[in-house]
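Heads up, one of the protein chains got dropped from this complex, but the rest are sitting where they should.
Going by the order they are written in, the chains are A, B and C; count residues from 1 in each one.
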């Protein structure tokens, strides 16, 4: 059975800088917002024409009724151009794409570790499902999520900055290790998304403490639908496509 | 001696549709407006990046102090994108480029024949220098210049439409021939710009009546400064560059 | 009035000229949520090899100006998996299937050809991938040598009377020479162009932006080069041609039709616009209607060579 997918022209409701790091973009779409789960993503065509050419993948950040929000960081040409779009500008958006983070963790407590462009899907997750901890790592205070963006999150939010300008000084994995050392690691289930080095460190820590978890492994993508084989992830059951078989994978399945 | 040329970022003061055919765009620049004469043009970079890639040439349409106006027709991708620019958007503009129409015609009376994208420079000329006739040809009434745009022209303005929906029915060259037949052809000096077929017909009529004239021969351009040799015009004194040696040529110099 | 888009390639009759370029439309139903694949004239599969191939390490793709580089490395699950899991899907779909094949030796090409010869209810043609520029190890790159190309052509021809297209990349050498030679071996048509070999460097890391030094360049960037080769091959040999190389919209597609292309394989454009194929099909139809062309055949190959236009300077 073929699941109907959508590729729609949406008109921007807003697109503005929220802090030193992120921009937030919002639009409305019934089809693109229906039954969406945290971890899924959209493929956005930033411009008609060839510059930039391929679409860019962005996680769902928040859904309120039909309103969809994306939180993004300007990292290159595509996101630079995206950040210049104005209210009323039209974008073509495909979705919903990919799988999602586990919602129901049974008796386990959810602990989320987020960095960089991995923050949006995990905030979405923390807003939607019971969460014990949301750990966020940034370079400095300037890149922290602004308070209003986190106000619906009921988890304990801990931050680390590499330069110590806010929260704990150092990597976000320090926060994780501290929690695991102080409490019963076996009670937790980790979900993480962020820079590869961070995710690898989180997976290593999980292995050390024997904890299960999931990672949203974001590879560069061309098609976003499993057609080009450009975004492979090596797993115990062979090569998988981050876009179609992921982006969420169990720690134990990955072969790093 | 090297004449200093300018390549400036300008911010749009306006960019709007004036009728079924033309858009009008305006910006301010001291350097780009200084000592400009009708017939000269600008090279506009429509987007940063590669799409579209080359600049597009546009004639000066009107200069008021430092305010520069361009009148343009949406003909392809570049002008389509240009037409979507909004007030405040920034464009890169090179100029002033090319030579100009003769201002001083001695005892001769100026008769201008314009069509399509050749209208703007001739309206500029008619506003600036004494002109007897301004003949404009269009397909139908919908593409006529709106009255307010012509209010500063003190010449007799005659229009022809191919479908007869306004003015004389038929080609604009009919109007020209009528004037030349009714009056003393020897008193006139023709200046023309528009589709190639129209310009060729005008030149043929001029030859028939033994009248002198000038044509702004608009070739597709890449560099606009005489460097690429992409815009050649065959003249009695050899190949000339429309952008740097023209765009204005004397009828008698052209070898069609 | 309806425009007749029927496209005949020797004895194969297709309802229209639109197909998908190998490796750009998934393995079966990846695009099924977006396009009704039943409306395509034909489907070309991702290249199939005898044994499964893991392909290249990551990253495999990066964007370039109006295009992309890929170094997928012919990842596929191999012939057996294809027959067991993919053929049934295409059988049910009912769209004429063109299977792209690559071997590490002429024998393997022969084996693949023989296998598909036995599936003529589903498989209507073969595309012999002579040119994947990303496979740099061992076997497949032996293709560089022209004699080997001929061995492959012969091996395929010996094993099947299925319609066979040789897919050529300019990277292989003189395209016209190679085309002539494989046609001489009884190959029915030519598919071109495959990607051009290209490179992209990250100045900060001083290394390639993909995990290989080189990748295959595709997308609008290569369209002028593709168009020229399609024209040259068609003009020289008058055999069926499958065109690919940056076809992204109806305008591009019309250009290829006008220089004589029989099939139009939409490639990278699928990634950008999943509905590219059918949008292009619609655009071709609209153009024909506007120009009052009721049979696509009347447009195909209607190119007027430059000499005929008159050579005046000032027009």
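As a convention for this text, a residue touches a chain if its C-beta (ideal position, glycine included) is under 8 Å from a C-beta of that chain, and two chains touch if they have at least 3 such contacts.
The structure displayed is predicted, hence computed values, not measured ones.
Among B:18, B:142 or B:239, which one touches the chain that has been omitted from the display?
The missing chain is touched by B:239.
Among A:46, A:190, A:205 or A:232, choose the residue that contacts the chain missing from this document, as touch is defined above.
The missing chain is touched by A:232.
Of the listed residues C:58, C:113 or C:280, which contacts the missing chain in the full complex?
Candidates C:58, C:113 or C:280; residue touching the omitted chain: C:58.
Please give every residue of subunit A in contact with the chain that is not shown.
For subunit A, the residues touching the absent chain are 50-51, 196, 217, 232-234, 239, 254-256.
Can you list, in ascending order, the subunit C residues touching the missing chain?
These residues touch the chain not displayed: 57-58, 64-67, 69, 170, 173-174, 196-201, 203-208, 210-215, 217, 219-225, 227-228, 231, 246, 251, 254-255, 258-259, 287, 291, 302-306, 308-309, 311-315.
Considering the entire assembly, which residues of subunit B contact the chain that has been omitted?
2-5, 7, 45, 50-55, 92, 94, 219-233, 239, 244
We take it that only the chains that are shown with their structure count from here on.
Which chain is most remote from subunit A in terms of Cα centres?
B
Max contacts between which two chains?
A-C
Centre to centre, by mean C-alpha position, how many angstrom separate subunit B and subunit C?
Taking the mean C-alpha position of each chain, the two centres sit 46 Å apart.
In whole angstrom, what separates the CA-based centres of subunit A and subunit B?
Going by mean C-alpha positions, subunit A sits 54 Å from subunit B.
Just the number, please: Cα centre separation of subunit A and subunit C in whole Å.
Using C-alpha averages as centres, the distance is 36 Å.
If you look at subunit B, which of its residues touch at least two other chains?
50-51
Which residues belonging to subunit C are in contact with no fewer than two other chains?
65-66
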